[in-house]
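A single protein chain has been omitted from the complex, and every remaining protein chain is retained in its original position.
This part shows chain A:
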Amino acid sequence: MVRGGILVKHAAFNTSLLQYLACPLSKDPLRYCEKSQELVNDSLGVAYPIIDGIACLVPSRGRLIEKLPEDPKPYPDAGK
């Protein structure tokens, strides 16, 4: 992916961040799910996405994992 003429590699999520990060709502530690590229809070049942290797820990972006996502709806600020 090229931005502004500089090649930024599609970076993987930096797992050393896990020792600092917590769920923004309940401050529980998070579990990294590599397959779905999400950070999961098992006690609340919320999963936060990782976009381009950057964790997106905003509460409104959290996905409840009780329900299975039927089809991936585009988030409002995804395409600008």
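The rule is short, and it goes like this: a residue touches a chain if its C-beta (ideal position, glycine included) is under 8 Å from a C-beta of that chain, and two chains touch if they have at least 3 such contacts; residues count from 1.
In the analysis below, contacts and distances are computed from a predicted model.
S.K.: Leaving aside the chains you can see, what is the UniProt protein name of the one that's missing? Options: "Vacuolar protein sorting-associated protein 35", "Translation initiation factor eIF2B subunit beta", "Nuclear pore complex protein Nup85" or "Methyltransferase type 11 domain-containing protein".
M.R.: "Methyltransferase type 11 domain-containing protein"
S.K.: Contact with the hidden chain only, please: which chain A residues?
M.R.: 3-4, 6, 8, 11, 14, 16-17, 19-27, 29, 44, 46, 51-52, 54-64, 67, 69, 73, 75-77, 80
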